[in-house]
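A short worksheet on the structure shown next.
What you see is the complex with one protein chain gone and the rest in place.
Take a look at subunit A:
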Amino acid sequence: MRIFRWPHWRRSHAILNGENASPHLIIAQHNMNATLTWPEFLSQAKQFLDISQQLNDSWQLYKKDDEEPNSFLKYTQKIKCKANDELINVEYHIVYSVSYQVPMLYFQAHRSDGRLLDLEATWSVFMPDASRTDLYEMLTQMEHPVLFRPFMALHPCRTCEILAQFGKQSRNLVLTFISIYGPYVKLSLANAYGLYIEENERSID
């Protein structure tokens, strides 16, 4: 059985951009079973971390305390801005959203002198071609639910519906989530993640 198909994120693009007619309609159709409880999120995040360690990737699990939702997955990488060749550091957090019951992607980028990129700069680095209205709907600043500081975030209001469409059979929605949402902010998982899950599922079957 194939559980993890990579072209998913490409197809989900249309949905993220709101090209489907009515968001309410879609939610009504697909609202089922793509949400996660906090324990489910935590155990899938830990599973993801295991895979990452097997693959020698550098994801980490940050734990503030045992409370919901105070643990999140963390990843850091350097990106070269196309516009001026400037190197920036981006820190990604996969945090559990209590209100939407789905994973959420928060991130923050800083320059070599420590200055953070503001919303405008973040837009121009990560989504140079999108229109302003689309940007407001997708990528904006929000308060980080664990750190209580403003972070950039991808809006979670359609995550459930997207996960329902593409991750229905996935045993790890956290991994599915990262693979679908990550590429919008230059966070790409190695193909090995998909293969790894596939291998393991095959051996289970």
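Structural remarks
What we mean here is this: contacts are C-beta pairs under 8 Å (C-beta built on N, C-alpha and C of every residue); 3 or more make two chains touch, one makes a residue touch a chain; residues count from 1.
By definition in this document, contacts and distances are computed from a predicted model.
Looking at the choices "Ubiquitin-like modifier-activating enzyme ATG7", "Aminomethyltransferase", "GPI ethanolamine phosphate transferase 3" or "Dynactin subunit 6", the name in the UniProt record of the chain not drawn here is "Ubiquitin-like modifier-activating enzyme ATG7".
The chain omitted from view is touched by exactly one of A:50, A:67 or A:143, namely A:143.
In the full complex, the hidden chain is touched by subunit A at residues 56, 58, 76, 78, 80, 87, 89, 110, 112-116, 118, 133, 136-137, 140-143, 149-150, 190.
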